[in-house]
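Every protein chain but one is kept in place in this view of the complex.
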Amino acid sequence: MKSTLTTATLMISCPDQRGLVAKIANFIYSNGGNIIHADQHTDFNTGLFLTRVEWQLDGFNLSREEIAPAFEDFSVNLKAKWKIHFSDRPFRMAIWVSKQDHCLLDLLWRYSAKELNVNIPLIISNHLDLKYIADQFSIDYYHFSINQRNKIQQETQQLDLLRKYKIDLVVLAKYMQILSFDFIRQFDQVINIHHSFLPAFVGANAYHKAYERGVKIIGATAHYVTENLDAGPIIEQDIVGISHRDNVEDLIYKGKDLERVVLARAVRLHSQNRVLVYDNRTVVFK
Amino acid sequence: MKSTLTTATLMISCPDQRGLVAKIANFIYSNGGNIIHADQHTDFNTGLFLTRVEWQLDGFNLSREEIAPAFEDFSVNLKAKWKIHFSDRPFRMAIWVSKQDHCLLDLLWRYSAKELNVNIPLIISNHLDLKYIADQFSIDYYHFSINQRNKIQQETQQLDLLRKYKIDLVVLAKYMQILSFDFIRQFDQVINIHHSFLPAFVGANAYHKAYERGVKIIGATAHYVTENLDAGPIIEQDIVGISHRDNVEDLIYKGKDLERVVLARAVRLHSQNRVLVYDNRTVVFK
Amino acid sequence: MKSTLTTATLMISCPDQRGLVAKIANFIYSNGGNIIHADQHTDFNTGLFLTRVEWQLDGFNLSREEIAPAFEDFSVNLKAKWKIHFSDRPFRMAIWVSKQDHCLLDLLWRYSAKELNVNIPLIISNHLDLKYIADQFSIDYYHFSINQRNKIQQETQQLDLLRKYKIDLVVLAKYMQILSFDFIRQFDQVINIHHSFLPAFVGANAYHKAYERGVKIIGATAHYVTENLDAGPIIEQDIVGISHRDNVEDLIYKGKDLERVVLARAVRLHSQNRVLVYDNRTVVFK
Partner (left out) sequence: MKSTLTTATLMISCPDQRGLVAKIANFIYSNGGNIIHADQHTDFNTGLFLTRVEWQLDGFNLSREEIAPAFEDFSVNLKAKWKIHFSDRPFRMAIWVSKQDHCLLDLLWRYSAKELNVNIPLIISNHLDLKYIADQFSIDYYHFSINQRNKIQQETQQLDLLRKYKIDLVVLAKYMQILSFDFIRQFDQVINIHHSFLPAFVGANAYHKAYERGVKIIGATAHYVTENLDAGPIIEQDIVGISHRDNVEDLIYKGKDLERVVLARAVRLHSQNRVLVYDNRTVVFK
């Protein structure tokens, strides 16, 4: 059985140097921590060392509040970027949708089934179609109609909502709008599901384009959103075979199953602090 | 057990109309043929009916020479494109290679193991590296060094060789040259293996591009060659998962396994007359 | 686009003989039918010919009521088993569950999204846990507590309910009881989802057994229920990779995603009359 005790997880990236595995493990061990997961990766192209260490808080000599300053002191010479999470502090997640319900429902089922270590207090949409689902799950639902003129203004209010609800993570679950550069600069923890095997078929109508091209396999891609459309760091991809018998509607049907499972896997990985971004790519510590 | 009797296979595409399945089946049946495979597809977008019918020649009332004219008479009002093949007349196939041996060796092993219904009398290369393999298998090997100035001239000789060896099918098994438009117009039965999940990563250095983009899955695509680079009708695709631990060399390693199996499947399907091309896409009657 | 006109579908199995494809196509064509899908398979081991033919009712010379008698007359010498379905007469389906909700929710969501050509008027369970879901979807829910003594008696009432609700198809969506031989003899259109790659790990605790064995892949299998436990004709299987990091709970988590998609695919195939059973196996006309 997996331990159900509360754990702390450190995710670190820094220039590679000798002894990093030992030093970081010592930091935990010398403070009485029991490491239950340690994984690391060295990218020899960029000279970066990336690691994830998870240990039980039970018996650890530092209080939660003391860990960050202590690690800051410890790592001062490492030039490290790092963050720490505690397993009993679930991510606060907002789901953004338009009219399609499959990804939203899938995430909410998993949320109900406690498959995701998140809280979901907020759903935002540019339509009212799915409000009834938010009501079923007793989640606040905000509607912002979006057009070319009001987009920036609406985003300002949307950002206010994210702050008000203390949102850590936005999941675009078939939200059929592109977020502005400015939005992403202010809030960059955004996961999107794209209905193709990126980088094939960027942008709208990916299934139509896939049909046109006559591919034999279609895919879905979950990625972090950046300023460049469908070009952010990829977290998870999967595919399904198709044949000449499948028309565009069949692709959409088969794709929906892909989209929801690929998005759910990405959200779950993120919620478990298993995804480290660097250089427009991800290390996924599975 | 599958029948090992000689069969004839008709592949037909024509504008859809009522009764085509019955009419074509009747053509076979009324001449005493025993159909062992019949499959059809209607593309409602283009209004095309496409079919593959295979029947045993044993007991068929028409001789091989009579079938084509008889079907021509029969189909005169169908505006059909069609071709006929006999299972005891294997395709005559030429393999074109550069320096990499994995696809060549794989095809030759399958050829030896009688997995492909082909004869392979000819290997063409722009290098001499793989000549020793051709020698092992007692297959004629022609070397044409290619550069920008001599390409068209060399292609003229290559086309002469295809004619001389009565080649039906050219397989580019990691031939790192692009055939000219003119070549393709003169000889269009060419299968290529591309080292990506098309249409992602068209052109050279697909694995490097895949690594750069940080994808979590890589693919390979077998397609017919057309005038547009890597844009011809796709026959077969497959993928393999990768992770952050895989660098470009790992992608190349994993990709080689994909390339050889995807190319072999496409060649086998073609050699069994299971691939019908229309509108830059394929119907694969499996 | 696929035709949305009403179609009739014939599924036929009979001893193989010359001309069957032509004869059956002629039966449709001579009555003015436009075939939109025809597929056939010959099993050379058993000497059986199996086919599925679908045609548009629009313009067909026979009324619905006339088709069956006409085909009966036509096929009298074929020793055929056959059945006919009309696309505007959805299957009436009952879902049987115990306490787990994932397959039920998945089927009901697809039902709402019109992905399955079925009506679902009835849910049966040996527990009350999921009644609230039935209520949400306004579907009748019957609770039968089951123990070794009352099982046969309860099955009698369950069969009465199937008759009362005119049920064509029972789907065991994680119903953790084994139906008696007698039940299956009286009602044999039952699809079950088994949480393993059959025939591995028959019976209960398949994930625990998979963990014990140390497999690297787990699976799920949708099959028709017969008198032999987990040994009926397989409709659909799929798998997912696991690693040493996955304990039993992880297998259960990953398996749930498999179970629901494999069961949904099987139900969809059945609801489209694409599954033909013979000799404890299936032909799936995709």
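General remarks:
Each chain carries a letter (A, B and C) given by its place in the written order, and its residues are counted from 1.
We take it that a residue touches a chain if its C-beta (ideal position, glycine included) is under 8 Å from a C-beta of that chain, and two chains touch if they have at least 3 such contacts.
Being a predicted model, the structure only gives us computed values, none of them experimental.
Contact with the chain that does not appear here is found for just one residue of A:Asp39, A:Asp188, A:Glu227 or A:Asp250, A:Asp39.
Checked against the hidden chain, the listed residues C:His41, C:Arg64, C:Arg92 or C:His127 yield one contact partner: C:His41.
Those residues of chain B that touch the chain absent from the view are 1-2, 101-102, 105, 109, 113, 115, 136, 243, 245, 247, 249, 253, 257, 261, 286. Think of the hidden chain as still there; on chain C it touches residues 41, 43-45, 197-201, 213-217, 219, 233-239, 243-245, 247, 280-284, 286. Against the chain not displayed here, chain A makes contact via residues 1-3, 18-23, 25-26, 28-30, 32-40, 42, 44-45.
Just so it is clear, only the chains that are shown with their structure count from here on.
For the pair chain A and chain C, the distance between mean C-alpha positions equals 37 Å.
With touch defined as above, residues shared between interfaces to two or more other chains in chain A number as follows: 243, 245, 247, 286.
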